[in-house]
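Every protein chain of the complex appears in place save one, which is left out.
Read from first to last, the chains carry the letters A, B and C; within each, the first residue is number 1.
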Amino acid sequence: MHNRSPLGLVIPVAGLLALSACGGTQAARAPQGGAPVKGGTLTFAVNTEPTCLDPHQSPQDVTGLFTRPALDSLVALDAKGTIHPWLATSWKVSGDQKSYTFTLRQGVKFSDGTPFDAAAVKANLDHIVAPATKSQLAASYIEPYTGSDVIDDHTVRVNFSRPYSPFLSALATAYFGMESPASLKQPQDALCKQVVGSGPFVIDAWTPKQGITFHRNRGYNWAPANAAHNGEAYADKLVIKVITENSVRLGALTSGQVDAIASVPPVNVRQVKADPGLAVDVRQAPGGNYNYYPNTASGVFTDRRVRQAFRDGIDFATIVKNLYFGAYQPASSPVSPSTTGYDKGTETQWRYDPAEAGRLLDEAGWTGRDSEGYRTKDGRRLTVRWPFYKAAARENRDTLTEQVQAEAKKIGVDVDVTNPPSIGDFVTAFTKGDYDLVDFSWQRADGDALRNLFSSASISTPTRFGQNAARYSDKEVDGWLSDALDTTDLGRRAELYAKVQHKVTDEAAVFPVYVFNYLLGESKRVHGIGWEPQAYPTFYDAWVVQG
Amino acid sequence: MTARRTVAGRIAARLGTSLLVLWGAVTVAFAALHLTPGDVADVLIGDSTVTPEVRAQIVREYGLDRPVPVQYLTYLGRVLHGDLGRSYQLHESVGEAIGSQIGPSIQLALTAFALAATVSVTVATLTAKRRRWVRGLFSGLELVGVSVPSFWAGILLLTLFSFTLGLFPVTGGLALPAVALAVPVIAVLTQVLREGLEIALDEPFVLTARSRGMGDLAVRVRHALRHALLPTVTLAGWLVGVLFGGAVIVEQVFSRPGIGRLTLAAVAGKDLPVVMGVVLVSAALYVVVNILLDVLYVVIDPRLRSAS
Amino acid sequence: MTAVAIRPRRIPRAGVWAASLFVAVVALAALLPAVLAHGSPSDVDAVAALRPPGAAHLLGTDANGRDVLTRIVYGARPSVLAGLGATALAVAAGTVLGLLAALGGRVLDEVTMRLVDVLLALPGLLLALLVIAVVGPGTFNAILAIAAYTLPSYARLVRAQTLVIRRSGYVEAATSLGLTRGRIVLRHVLPNAFAPLLVVATIEVGTALVAAASLSFLGLGPRPPAPEWGAMLSQGRDYFSVAWWMAIFPGLAITLTVLSVTVVGRHLQRRVEGRLA
């Protein structure tokens, strides 16, 4: 989540460390707790904040959280993967699947008074891909984009160089939030401080390290089709506070200073649940789980047997259960169960088996033992070099690392964790492939996430950044991933993605660790907090019962 | 002392030294920039991404294509114009970044200082030259006060008063962070003040005042206290350091916005322009505080006004 | 370090004894941790995680099931080393600067003292952060950073002491006797300037230790799994509501160590000043 992209490369590093996303808008949720109440202030506390508020530039999921209340998208995505109309009332895909024509809603105005029209859509998409924008995520989601044509005030056509099936779900994310064309003319840095959209809330002010405040957008009447209500938002004011300290954030919730908080520490989930005035809302994140990726291209993990021994020889499931008190589930596949195309088969494909791990290591020739008990081959110790960037570590991943380190020692593997002093140093090692193991999680609702993780085109080089941290290169897998891009048939895509998951699991090209859950703590005064498909909360439908 | 110094002369001398100090701070910042491993432009950019045009602009603005002395003069000139540079990570000028964060820090520091001053003066005045167990008790407390790391004290305060007792707001409140920041200041200030009071109370003029029929508390407050305040003025530098340095930790523990958090984030993200800017601003603050205290010193001690 | 030397108060004998004992224990822990704790500070036992203090684990276990007492014992070395190292470095550099200023003539005095002024103008931890921004985080760099900001006080102290001694009656007496300048510096100035400096340094080891722990707490010192008190406290903070012992005991270790060092230091100070005054 703390991510600063180091290089202006095609696919940003940010995705590695952050929850970045693809997905849709508010998932509909039936209102509960009686009739919605209008008015009041809803205060939400988060543990991190954007470095830049403009989602066209920033790759951070927290940018989505901060700007979603103020920015609308053309379409909305629900948890099932269905696309709904929003600022676009309808759309048409051309026969060659290379162009999309949108009919736009009329009467929509940005909060600075600029009308929303076809030119605005074109301005937004052009802004995203403009080199000056230095988009760290959004541009990569529409990489084949060639341009937009304004057909009339309320009709716009978007063109691609090749068929691109994930376009609509990308368009539904906050990274494609429509900003006022007038504001887009400002310098990029100014956009980082203030964005103007047409959303249900209008940004008052963002004070870094402190938070952001919104007021209700009067006259808002263009909610997405899958929202729980239409018209103005319920809350008069929305406040998002930045409270980085876990204990303080939790204390703010328990003492009633805030209405809801992001990231309840797993260790405190039980405590919050036990409080009669509080609740924990758990939302499983889609996309890449928190996984360890072995470097399959060089070093000790080029040997499949060593990889498998590491994965099967360490009791990840127990560690995860103990460390997170059941708040996160142990993972079996590289992607989470809530990702479209998740393969349930991976759950039985492998298991903890230290004896088998030992056998595999013997077989791979790591039969010697040195004075500290580590396995050796030809006098060389079986050492796994792991650059771990602690500043970006969340969810006590450093503690997890220490346990894995200790577990690995039991099977004779020396895990050498180094701490790159800055993210720049980490990225240098990462892009050069100078590591045996790296760890990250990466959220994206679409199964296309697998392409980022395992396609050979996604292997980093010193000049080009990619998330294929395993540096895994397999013709068959490349083929399946490419085929999935060309089809909009959900069933066919799921089948292809399952094949990819099965194969990389079989090859032990990834060590799945846990499935990330968004743990939202909320007071029972609050109702109707919704979810983006990539698992962050939305507030359009939310209301607070006062007193 | 050889030359006769007027008040104006003293202030002029202090201003001169202050300018030297500021100049030195700028030089330190410049040196830091050049001592950091890597190309200077890359150091300035840090972990963020910029286009080649921006990079070229940085090279131009800092004169990086010219010899180091010229770069130094360029930098000095920019600082003189109040331009502290630009943070390429925060997407704003360093001046703006600091400006938006300095308010809460100053508020915290001033509150802590006011608290510390009040408590120290009261405790020192009431306990100086008192019974052994009273002084023993308070000396003990002061020893503990200087020994407790402020981050630990902060966590304990937060847990006890906010989480458990619910007496103070968990976030946004000023009282607890100010207390955490003030604890070491109180501990030291009380000791220095009491020391000064005890020395002053042994002075003949105190006996004289008593012999006029003055009461004990009045003697302490009207006579001894002013004398005890004098040595605390030399603590100014330490005080600024503790209040602003301590703010780094207290802000972190209490999740408060402020210069400390800004600096920490900048250090972690290698955002050197911000770190340099904070260093310069804090040096300037130090200088201002020192000048103020110097004036105060002269106000308290008339001997400095005409002393030869 | 405080700019004003505080006249040390008499500390009850029992307090001095207790403090000395604690300092001795910490020193033993730093030198031979295995004597005081059994097991390794990095023995992870996921099953035994977050056990409260009890018979098996006197001070409980952390989130990794590691014994907190063992880690505190092993944490003594990096913590004490940082405090001692930073102080030693600062004292050495400060002495050189202070002597240069006091004995090197007007120009050198001005130059050195203005340099010291500049360092003093950069408030404590912020200067340390600047140093870390330049050289990066890490154990040695933290020591360097702390030394950088405590150094000016030592330089000033040495300079002031030296100047006082240079103008003292006994130096004038020695001059009148006809001793050489070098002899006077060696036999009278240095020893008398150094004694109070060493005592102050003893006390300041505690302050440096807290500073080092602070940097670790902020994630800028040695990193886990290395047991270091500040880092342990930082880790324990996240578990405070369920496992208070993870944060309380490392904090207590720091506080008691600093307290003891201060008590012992002030006791020495009293004795040295009693001897010198």
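Note that contacts are C-beta pairs under 8 Å (C-beta built on N, C-alpha and C of every residue); 3 or more make two chains touch, one makes a residue touch a chain.
The working rule: contacts and distances are computed from a predicted model.
Q: For the complex's missing chain, which UniProt name, "ABC transporter ATP-binding protein", "Nitrate reductase subunit gamma", "PP2C family protein-serine/threonine phosphatase" or "Succinate dehydrogenase flavoprotein subunit"?
A: From the listed options "ABC transporter ATP-binding protein", "Nitrate reductase subunit gamma", "PP2C family protein-serine/threonine phosphatase" or "Succinate dehydrogenase flavoprotein subunit", the omitted chain resolves to "ABC transporter ATP-binding protein".
Q: Please work out which displayed chains the absent chain touches and list them by label.
A: Per the contact definition above, the missing chain touches B, C.
Q: For chain C, which residues reach the chain that was dropped from this view?
A: 168-170, 172-181, 187-188, 191-192, 195, 275-277
Q: What residues on chain B make contact with the chain left out of this view?
A: Interface residues of chain B facing the absent chain: 1-4, 129, 203-205, 207-215, 223, 226-227, 300-303, 306-308.
Keep in mind that, in the parts below, only the chains that are shown with their structure count from here on.
Q: Look at the interfaces A-B and B-C and say which one is made up of more C-beta pairs in contact.
A: B-C
Q: Using mean C-alpha positions as chain centres, tell me how far chain A is from chain B in Å, no decimals.
A: Whole-Å distance between the two chain centres: 42.
Q: Between chain B and chain C, what is the gap in Å from one C-alpha centre to the other?
A: 21
Q: Of all residues in chain B, which are in touch with two or more distinct other chains?
A: 155, 159, 163, 252, 268, 270
Q: Counting only residues that touch at least 2 other chains, which ones in chain C make the list?
A: 219, 237, 240-241
Q: Report the residues of chain C in contact with chain B in the complex, numbered from low to high.
A: Of all residues in chain C, those touching chain B are 1-4, 6-7, 9, 12, 114-115, 117-130, 132-135, 149, 206-207, 210, 213-214, 217-220, 230, 233, 237, 240-241, 244, 247, 251, 254-256, 258-259, 262-263.
Q: Any idea which chain B residues touch chain C in the complex?
A: Chain B reaches chain C through residues 17, 20-22, 24-25, 27-29, 32, 35-36, 135-136, 139, 143-144, 146-152, 155-156, 159, 163, 188, 191-192, 195, 231-232, 234-235, 237-238, 240-246, 248-249, 252, 263-264, 266-268, 270, 272, 275-276, 278-279, 282-283, 286-287.
Q: Going by the contact rule set out above, which residues of chain C touch chain A in the complex?
A: 42-44, 46-47, 49, 63-64, 136-138, 219, 223-225, 235, 237-243
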